[in-house]
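A single protein chain has been removed from this complex, and every other one stays in its place.
So, chain A:
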Amino acid sequence: MAKLLKIRFSTLMLILGLLFLYVPMIILVIYSFNSSRLVTVWAGFSTHWYAELFRDQQLLSAVWMSLRIAFYSASMAVCLGTLAAFVMTRFSRFRGRTMLSSMITAPLVMPEVITGLSLLLLFVHMAQLVGWPADRGMATIWIAHTTFCSAYVAVVVSSRLRELDLSIEEAAMDLGATPFKTFFLITLPMIAPALISGWLLAFTLSLDDLVIASFVSGPGATTLPMVVFSSVRLGVSPKINALATLIILAVSIVAFLAWFWMRRAEEKRRQPVQE
């Protein structure tokens, strides 16, 4: 009886917790179709705010800027993060290991204001010493995002690398493959799912960042979170609800596809066992 009660308690908390996570989002979506400017009063169904959203040139160019930065940052972060993860999981003791591992874990929790300020000071010093970057913008945001995103990629990829059966890599090398060939022909295909999820994670993290980008950006580069923030600061606006709805929709579609694909991969992996 007691056991039943406890399972019920944690399940109940799970349901309540999921409600807590989702109710505010559902409300956001519902009120994006409100025809009134007041977000809290329902005045009838309308898609007016969506039309308004697509007429906002400043917002659209910020979206384009953010997407480009996120794409470049995620791609670079996957390269750096995978290298770091490979070093951490495959190399035995070496000099600088503790330092590398702290430089991987610290960005995960570092308050954004500190990271932002420190990178800005670096770029200012670099401009004084080597003349680059002359003005801050897309390139500096790209470097900043790559740095903190690669830490997340390293964690995702290293957990996959640890799960892998080392004997396959060892067999390849015993048969005469060079470490490089082994990595590209054996390891890389096996960690591909982790690389994809790491890339997606880095992409969303970069797309989402306000604080670090605000510090290291210049007048030329305005990202989507900066536009949203300056609008939200002034109060609630149905246009932001419409934007939120589109973001939620896009993320849900990608998550659903990822789930579907992961389930299929799981089924495929089980099949040989059943036969």
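General observations
In this text, a contact is a pair of C-beta atoms (placed from the backbone, for glycine too) under 8 Å apart; a residue touches a chain by one contact, two chains touch by 3 or more; residues count from 1.
Simple rule for what comes next: contacts and distances are computed from a predicted model.
Per its UniProt record, the hidden chain corresponds to "Putrescine ABC transporter permease PotH" from the list "Alkylation response protein AidB-like acyl-CoA dehydrogenase", "Putrescine ABC transporter permease PotH", "Malonate decarboxylase alpha subunit" or "Spore germination protein". Across A:Ser10, A:Gln57, A:Ser167 or A:Gln271, the single residue that touches the chain missing here is A:Ser10. The residue touching the chain not shown here, chosen from A:Met88, A:Ala172, A:Ile191 or A:Ala221, is A:Met88. The omitted chain makes contact with chain A at the following residues, 2-3, 6-7, 9-11, 13-14, 17-18, 20-22, 24-25, 27-28, 31, 38-40, 80-81, 83-84, 86-91, 94, 96, 98-115, 117-119, 121-122, 124-125, 128, 143-144, 146-147, 150, 154-155, 158-159, 162, 179-180, 204, 207-208, 210-211, 214-215, 225, 228-229, 232-233, 235-236, 240, 243-244, 247-248, 251-252, 254-255, 258-259, 262-263.
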